[in-house]
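Of the protein chains in this complex, one is absent; all others appear in place.
Note that the chains are named A and B in the order they appear, and that numbering of residues resets to 1 at the start of each chain.
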Amino acid sequence: MKSLFKTQAYKTFKKPLVEANPVSIAILGICSALAVTTQMIPSIVMVLAMTTVLTFSNITISILRNIIPKNIRIIVELVVISTLVILADQVLKAYMFDVSKQLSVFVGLIITNCIIMGRAEAFALANGPWLSMWDGLGNGLGYGYILIVVSFFRELLGSGNLMGIKVIPEVFYESGYVDMGIMLLAPGVFIVIGLLVWGQNVLTKKT
Amino acid sequence: MKSIQVKNTYDLQLSGLPDTACDTVDETDFYGVSPSRIKELKAKLLVKEGQAVKVGSCLFFDKKNEKNVFLSPVSGTVEKIEYGDRRALQNIVIKSDKQFQKETLFDKQTLASIDKLEDKDVADLIQKGGLWSVFTAYPFQMTPNSDLLPPAIYVSIDSDEPHLPQSQIFCEGEKDNFLAGLKALKKMTSTVHVGVADKTKLKETKILEHVTHRLKGHYPANNHGVFLYYNKKDASENSSWGVSAQDVIRIGKLLTEGTYPNEKVIVVAGALVKKPRHLKVVEGYPVKALEKELTKKAGLRVVAGGVLTGQRSSIDSFISYNEYAVHFLQEGKEQEMFTFFRPGFDKPTFGRTYLSALVKKEEWEMNTCLNGGHRACIACGECPKVCPVESHPQFFMKDLEAGDIEKPIEQGFLDCVSCGICTYVCPSKIELDSIFYDARQKIAKEAGV
Partner (left out) sequence: MKILKDIFNKNEHYFEKGGKYANWYPMYEAFYSFLFSTKETTKTSVHVRDSLDTKRYMSIVLIALTPCALFGIFNAGFQAHKAVGESLDLIPVLLTGAQLVLPLIAVSYIVGLGVEFFSCMVRGHEVNEGFLVTGLLYPLTLPATMPLWQAAVGIAFGVVVGKEVFGGSGRNFLNPALTARAFVFFAYPAQMSGEVWTKVMGAKDQIVEGWSGATALAVAATTEAPQKAVDALQDAGFSLMDSIVGIVPGSIGETSVVMVLIGAFILLITGVGSWRTMLGSLLGAVSISILFNLFSGGTTIAFFGLPTVWQLSIGSYAFATVFMATDPVSSPGLESSRFIYGFLIGVLGMIIRVTNPAYPEGWMLAILLMNVFAPLIDHVMLERKSKKRIPNVI
């Protein structure tokens, strides 16, 4: 077991979770965080789609890395990623139509998520498919947990729900509790992410 | 004669303005020299305990510049050598034989013979005479490096810091020495600017006819750095030197007599002094011997020099090399309740936040109380209002705190003359003065000065 934590794969997987988190450290992928985090269910779906796309794009590009001509590598990467994104979109439409309606263009826009392109350029082009897979998973989950935490607070404070279920009792509303409207607006994301970054910096002593 | 209006000056109106009387003091047995009180000095000792010295014997020199020697002000034997932290040379105590036998350092000079000297020779004579450290080399405000002679020397006759000797007292009967000193300075550089306060009480016409500028304004209008700032035409003058009039007189005396000028006029002042006045003392005179001038002996702050730029000293110290005043201030003050909601008719302040602004009082008694707690800068904008060189201490402080040195320098940080007035007015009680001092040392070190 101990040796498992020492493998290169584990390290690659663990690094983007906290230490080099794409959202809270590199401040990437904020646009999709703004768009989908008002409720938890769409964010979870978004995280799954994103992680899948990221992992497979990393693997594919890593396999192809030696045959991609340097001059046109961005185009090749784009082709790979967009294929995967279309696949993900189609799957969502087929099996989770309601959610895919809610996510609307944002699934399609995964292609513009800086994290995917960034990982492909920074990691997959230089490493083998095994490590690239772990890197993709790690980054996807690192991005994902931030998204889920943000959507947790936004949904709870902004509309009193969690996963679409009312969690703040009616008694509260009757005695004067009001949902925090700002959490449903874009500034709410900035506030929550900002506080998350602050908290993470305090905890990891990177002030 | 040109006239310079210095902006943003402020009169502290500190109580205890010294009387124009100039008394002599009783002789004492032990005199002392304090190398630790000369800023930036790394002293290398040349004497041993028990060694006999004369007035003008070498006691120690500066490790950075071996020509910069410091001489004994009295004759007698070295009684004790005191060390401070990390074996830094603290005091050299000399038991006086009360003879003041003078060692001849070089041949006596006259005005005419000074005229014939080369610039390097004049510098050599001053160094031999132990008076090299009276010069302040800008922009780092250090003792100059002897190899480089300055583009200009700024002499400021009066001093408006509370309280330093008044020019009409220390110039009394010294006009020949002043002229000799001035002549020597003119040998060392092409231009010597002599500034005098607008309200000077100096009557000596022989000296006044050499004055080139009148400086208008309160403290620190007569600081030679401020004088330099307002008079300079281009960047080449930034490395000018400054020197005070009493030091010019001492240089003159050194050259014309060939011996170390160990006497000087100092001021003993402050709220705790019975009769604040001028005193003629021998350098190294113990502060302890002035104790009889005081109204009380406990809870006092001894300041060597003016109350703004002077160093903290103690009753057991000596009147040191570059010091022309001793202040005795009340240490702290009685605590009072709800100070900040009181009308405050009795509180001296720069702004108008206390009703004391309505009181037309001649002078205010001050103590060493901080009058507030240390806080972060709230950008109140008081410090630029008093900065004589028109810069912005609060921005310098913020940049320096963030580790940025380049930006303050671009904005004129090196024009700062460390007058300390921004530290005086700061309501957040930020030690701007020491922050700037440290930064200046750091810049000087990086620049290799």
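Heads up, the rule we're going with is that contacts are C-beta pairs under 8 Å (C-beta built on N, C-alpha and C of every residue); 3 or more make two chains touch, one makes a residue touch a chain.
Please read these numbers as outputs of a predicted model, since none were measured by experiment.
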Which of B:Lys116, B:Lys201 or B:Arg375 contacts the chain that the document leaves out
B:Arg375
Residue among B:Thr77, B:Thr189 or B:Gln411 touching the omitted chain:
B:Gln411
Of B:Val265, B:Leu329 or B:Leu400, which sits in contact with the chain we cannot see?
B:Leu329
Pick from B:Asp107, B:Asp147, B:Asp234 or B:Glu362: which residue touches the chain that isn't shown?
B:Asp234
Positions on subunit B contacted by the hidden chain, ascending
12, 14, 139, 232-235, 238, 301, 303, 307-312, 327, 329, 331-333, 335-341, 344, 347-354, 356, 366-382, 384, 390, 392, 394-395, 409-415, 420, 423-429, 431, 433-434, 443, 447
Interface residues of subunit A (partner: the chain not displayed):
176-178, 180-183, 185, 187, 191, 194-195, 198
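The rule we apply is simple: only the chains that are shown with their structure count from here on.
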Mean-CA-position distance for subunit B and subunit A (Å)
65
